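Here the complex is missing a single protein chain, while all its other protein chains stay put.
Let's turn to subunit A:
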Amino acid sequence: MAMNEPQISVQELIAKKSNRGLLAFTEKLIPKILLLIATVSVLTTIGIVFTLIFETITFFTEVNVFSFLTGTEWYPFANSTPTYGILPLVVGTLKITAIATLVAVPIGIATAIFLSEYASDRVRRFIKPILEVLAGVPTIVYGFFALTFVTPILRSIFPEIAIFNAISPGIVVGIMIIPMIASLSEDAMSSVPNAMRDGAYALGATKLEVAIKIVLPAALSGIIASTVLAISRAIGETMIVAVAAGSTPGFDWDVTGSIQTMTAYIVQVTTGDAGYGTTIYYSIYAVGFTLFLFTLAMNMLAQFISKRFREEY
């Protein structure tokens, strides 16, 4: 034993070890720094809203608000009298969204039913990652697919369809949102308790009857919420429509010809050479703000549905 080492009492040791001042200081400082970091997400939202509002107001000093909201002609590039009526862009967006919804909702919900009610564990473990891959494909790749594969096929069947049209990108946007509807709806269906299924089976129901009459109604809020979220994604989808839908805003319900959506207009202006400070430059903010309000409303609706109508078991 080393007897000549200086003896230190435990108390002294604690006193020596505890640079409590510094430690207490960091302990107080860290949460404040983290709070600061957490506010970045709030600042981002504020940044988005203020940018859009601020530049939109500048736009409205040059273009009448009323004619913007109710105008049915969108010719910003006309040399003599440019007109800024947003309705054709809104209609273009709605065409794409409607076609995408028609494609994605039946297929998405059918996929969800199959995965949650019929598929074995092995099949589910095989299919779910593939659907995730489908969800992870970049939208520019989908745009390429729409223009170079889906459009030529459609045109060989229906020759009256133009090279740029609403159907092809609409279908492809639908394909893009299938995984979203399928996976969120499947989550909702899987969380329906098995006791309810067993009750129906005990009464002699088939799998189909259990799926349609028991599981679907019980999971309905989740399914609708997923659909609304997916529609919001379709409204905001940019690259597929920018590549394959054309750039001809029209106030009609024709889907075989070239159209333009709100997102595609923003792309058209920013890839062109409209100078900073021109009316056209500010118009992308007015269009972006309209787009933002549309998607925000859909997202809030989805949150409201899943909160308000959730069935608790």
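Just so it is clear, a residue touches a chain if its C-beta (ideal position, glycine included) is under 8 Å from a C-beta of that chain, and two chains touch if they have at least 3 such contacts; residues count from 1.
Assume contacts and distances are computed from a predicted model.
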Undisplayed chain, where the name is taken from the UniProt record, one of "Heme exporter protein B", "Prenyltransferase", "Phosphate transport system permease protein PstA" or "Sulfatase": "Phosphate transport system permease protein PstA"
Touching residue (missing chain; options A:Gly71, A:Gly222 or A:Gly288): A:Gly288
Touch list for subunit A against the chain that is not drawn: 23, 26-27, 30-31, 33-35, 37-42, 44-45, 47-48, 51-52, 55, 106-107, 110-111, 113-115, 118-119, 127, 130-131, 133-134, 136-141, 143-145, 147-149, 175, 178-179, 182, 204, 206-209, 229, 232-233, 235-239, 242-243, 263, 266-267, 270-271, 276, 284-285, 288, 291-292, 295-296, 298-300, 303
